[in-house]
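Take a look at the structure below.
What you see is the complex with one protein chain gone and the rest in place.
To keep things simple, chains are lettered A and B as they appear, and every chain counts its residues starting from 1.
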Amino acid sequence: MTLTPSSRALLILCQIALAVFVLLPFFWMLSVSLKPATEPFAIPARLWPENPTLENYVTAFRPEFRTYFLNSLIVSGASVAITVTLALLAAYSFARRTLLILTALMSLVVLAQMFPHSAIIIPIYKMMRAADLLNTYASLIIAYVSVTLPVAVWMLRGFLLKLPVSLEEAAAIDGAGPLRVFFEIVVPLARPGIIATGVYVLIVTWQEFLFALSFTSTKEMRTLPVGLNDFIGQYGIRYGELMASSVMVSLPVIAVFFFLQRYFVAGLTAGAVKG
Amino acid sequence: MTTKDRWIIWVFLTPAILLMGVMLYYPMVGTVVESFYDTSFISPEPEFVGWEIYEKVWNSRQFPEIVWNSVYWTVGVVLLQNVLGFFVAMLLNQGLPAQGLLRALVLLPFVLPGVVTAILWRFMYDPQLGLINSIMIRIGLYDDNAAWLADSSTAMAAVIFVAVWKGFPFSMLIYLAALHNVDKSQLEAATIDGAGPWRRLIDVTLPSIKEVIVVNVVLTLILTFNYFDIVWVMTRGGPQNATHIFPTRIFETGFGQFRFGEAAVYGVFSILILAVLVALYVIVQTGANKRRRTS
Partner (left out) sequence: MKTLLTTAAVIAAVGTSAAAQTTLQFWDNQQTESGLSQFQQAAVDRFMAENPDITVEVTTIPYPEYQQRLLTAVQGGNAPDIATLDQIWVAAFAEAGAVADLTDFASSAGLSRDGFFGGAWDSAVVNDRLFGVPFNVDVWQFSFYNQDLLDAAGVDAASLTTFEGLRAAAEALTKDGQFGVGLFGHRGEDTVVVVNSFIFSNGGEVLNAAGECALDEPPAIEAMEYLQDLAQFAPDGILNANSGTMRELFLNGSLAIEFWPALEQPTLQSSDINWGFVNGTAGASGTAVGTFGGWNLAIFESSENKEAAQKFIEFMVREDVNGDVVDLIPANTAAAEAFLDANRSGPAEIMEHLGNAKPRPLSPRYLEVAEIQMTLFQDVFSGANVAEAATAACSDIDALN
């Protein structure tokens, strides 16, 4: 669709406004991260420090930071993979059969996504302790998979319900077994749903705090959200180093999204499910 | 799927159902049971008290405030996040220059851990040191130090704003995907019929993505209702309970004051209220769809 020059200009203005809205806090984060610890905060706030320095980055880029980053990647990555797999299997069952028991189970799944985490964390902790899993990746991955599963199942079921069943039926008539139908027909068609669900799991687990805090005790196992607390004392916050760490958390992720977004949006929209 | 192949669904279901049963239902049922016992850290011997704690919580001065705050917070965030997410998706779907870069940049807020987001914004809101007041004073919008988070009348709006800033990219992504699936020929037909952009939005785009809207709204409803980090770090529920919502109250009661029985009661109430919110939305939505179809 072609745009008139004036509406095009208006939309570009909107884009600029959007960029400011999103980026202003990040700009300030960057500015604080470059401020020397000895330079006090100005009133009114200064957009850029007087004597910018990288000293906060030097302090913040400790070996621990790299460990936290790696831990976060491992835990989130594994959670995304496992949740999406389990959820896709379950969602397929829910989407392809209508049985009273399945309807009942599905309502239980929907209900489970409403449980507040702080109300169930101590019993889960006790189970992890009994299984001798505390302070391991496994404890976090199991917890994350469990708490993200309900929404993931529900999202994927929605996607699968809209896929045409005819392709699967045709394949079955051609003699394909149920597993082949699932892996060769359903999985490729469900790609947009899988990506959307994966993003959801990634968002939730990347920043999860409560479980990560309770289940890990040593520095070697901490994830980023918990690790950033190293800069928060009982009464004071080391803003410079905290913000430097936050910049370092954000940069690789922006880079990845920037290079992948074309593929990413394409993946989300592939299969062109008509609403 | 042929009848003899139907066993496969049970195989597919088992891992997910087992995991949810053990990791979510077992603890939650335990919490519900605990809510009928007067138990706290300092009196670990649970004493059965029936509905007593429920009555105590129900009649407390704080309870109506927490219910109201939770609804205000949830509805505010969900509404704004979805509207903003939708329009940004529209904006970044026009083939304008810098579209690719913006699509990536817009995702930034959601990769930032919640605790850091909260600390960053609490600082931005600081009446003296914060960037927001500094900008407002510079551009002459304001010459006084507004204390956004310290004033009961603005604190909730201020935390909602942050949650929307952090949450809208996710809604945007989902809407962006949905927009790709809107039938181009229908849009063109509408244009030829003389429909302006607004009419095309109402008549073609919105109806064809309505399932996605439902999914997005319900999803953000649930995530927002139980979202904890931002409010806790920015205000701890203050000032004067103005931003106390169920998750902060459950955390404060259980981990801050060691009263497990009461925390469990708040947990049960919170599930009930969230379920009511979701049900209300679904009812309103179905009603609206029916009216649209009959009209």
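As a working rule, contacts are C-beta pairs under 8 Å (C-beta built on N, C-alpha and C of every residue); 3 or more make two chains touch, one makes a residue touch a chain.
Because the structure is a prediction, the values reported are computed rather than measured.
*Asks:* Going by the touch rule at the top, give the shown chains the omitted chain contacts.
*Replies:* It touches the following shown chains in the full complex: A, B.
*Asks:* For the full complex, which residue in B:I9, B:L131 or B:A155 touches the chain that was left out?
*Replies:* B:A155
*Asks:* Could you tell me which of B:A147, B:L201, B:V214 or B:A275 touches the chain that is not displayed?
*Replies:* Final answer for the missing-chain contact: B:A147.
*Asks:* For review purposes, identify every residue of subunit B that touches the missing chain, sorted by number.
*Replies:* 41-44, 122, 126-129, 145-152, 155, 234-241, 252, 255-259
*Asks:* State which residues belonging to subunit A touch the missing partner chain.
*Replies:* Against the missing chain, subunit A presents residues 38, 40-43, 121-122, 125-126, 128-129, 134, 213-214, 217-218, 226, 229-238.
Criterion: only the chains that are shown with their structure count from here on.
*Asks:* What residues of subunit A sit close enough to touch subunit B in their complex?
*Replies:* Spelled out, the residues of subunit A in touch with subunit B are 1, 3, 7-8, 11-12, 14-15, 18-19, 21-26, 28-29, 32, 41, 43-45, 47, 86-87, 89-90, 92-94, 96-97, 102, 105, 108-109, 111-124, 127, 142-143, 145-147, 149-151, 153, 155, 158, 162, 168, 172, 177-179, 181-182, 192, 196, 199-200, 203-204, 206-207, 209-210, 224-225, 228-229, 232, 237, 239, 242-243, 246, 249-250, 253-254, 257-258, 261-262, 265, 268-269, 272-275.
*Asks:* Under the stated contact criterion, what part of subunit B meets subunit A in this complex?
*Replies:* Checking each residue of subunit B against subunit A gives 1-2, 5-6, 8-10, 12-13, 15-17, 19-20, 22-28, 30-31, 88, 91-92, 94, 96-98, 100-116, 119-121, 123-124, 128-131, 133-134, 137-138, 165, 170, 173-174, 176-178, 180-183, 187-188, 191, 197, 208-212, 215, 219, 222-223, 225-226, 228-229, 246-247, 250-251, 254-255, 260, 263-264, 266-267, 270-271, 274-275, 278.
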